[in-house]
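Missing here is one protein chain; the remaining ones are kept as they sit in the complex.
So, subunit A:
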Amino acid sequence: MTTTVHTRPAVSVAGLRKTFGEKVVLDGIDLTVTEGTVFALLGPNGAGKTTMVRILATLLPADGGSIRVAGHDLHSDPDGVRAAIGLTGQFAAVDRLLTVRENLRLMADLHRLGRTEGGRRVARLIERFDLGESAGKPVSLLSGGQQRRLDLAMTLVGDPRLIFLDEPTTGLDPRSRHAMWQIVRELVAEGVTVFLTTQYLDEADQLADRIAVLDHGRIVVEGTADELKRRIPGGHLLLRFTDPAALRAAADALNTTHRDDDALTLQVPSDGDVASLQAVLGTLELVGAKPDHLAIHTPDLDDVFFAFTGAPATTNPASEETR
């Protein structure tokens, strides 16, 4: 007897539409998420990412389209969907008056796990998420990173096969951010499907098997990180000069794509390989324009973002916070 392993989609969406009053928030979304993979929905603030997650997690009804989540029809069997998924929203969904352990116990009780099994899972999650020292503390005394870890731990009490993470690292410091990424990788290694939204390109690049860029309610491009990078113009060298005359001389001698007279910089198309680098430097030597600084820029998702949405994305969480 032979058994065939079907990789059925964890999420399949066709023609999803959602409007709030006059405003069209999601405008004909089609997407498929394969089981056991990480899917990143990338987009600027207000693109409709959270609305998308809220619909898939049964919190918000769609206006149109057919949606299946974890093998259940979202419209006719929302409880089937709820039993299979876990949601970690943008704002820590924790009970601030309870302790860490009581929060996890609450989840275990709501999953009706029973005393023994519930206690075992709670203990395991406290251990895994490094919450042992604060297990008896009220949540209100925890740091932001600890709250976010507890939040995710609470999502995992029910052992969901599909997890929605809505901007899981927004507002976290770099260390907590990397800890969160590590946890996501471990979950995927265990076979969990992760659907995450983010406004950080490096996050999608780091974690996701497939990325869809959402802008103004439409998916403008979808593919693997490499596919997306291949679809945009190649890399370049960024040359900076100290002297406007040198900048002019270099600009005349080289095939430049962009020139900034204020910053005294030039962009020259390049794959970043040594031969083309030497050629550029040779030319500069010849015309006597010596750059003060040189940077090699290989295409990243920022370029993808710029190319497909016409707006730069937020790449640095720190700059977002201080704004």
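By our rule, contacts are C-beta pairs under 8 Å (C-beta built on N, C-alpha and C of every residue); 3 or more make two chains touch, one makes a residue touch a chain; residues count from 1.
The criterion applied here is as follows: contacts and distances are computed from a predicted model.
S.K.: Looking at what's absent rather than what's present, what does UniProt name the missing chain, "NADH-quinone oxidoreductase subunit J", "Putative transcriptional regulator", "Transport permease protein" or "Cell division protein FtsX"?
M.R.: The chain we cannot see is, by its UniProt record, "Transport permease protein".
S.K.: Given that one chain is not shown, which residue among A:31, A:87, A:100 or A:122 touches it?
M.R.: Of the listed residues, the one touching the omitted chain is A:87.
S.K.: Would you mind spotting which of A:27, A:63, A:95 or A:271 touches the chain that isn't drawn?
M.R.: Only one listed residue reaches the unshown chain, and that is A:95.
S.K.: For the chain left out of this view, which of A:79, A:226 or A:262 touches it?
M.R.: Result: among the candidates, A:79 touches the missing chain.
S.K.: To test your reading of the contact rule: which positions on subunit A touch the chain that is missing from view?
M.R.: Residues of subunit A in contact with the hidden chain: 54, 57-60, 79-80, 82-83, 85, 87, 89-98, 102, 106, 109-112, 138, 151, 154-155, 158.
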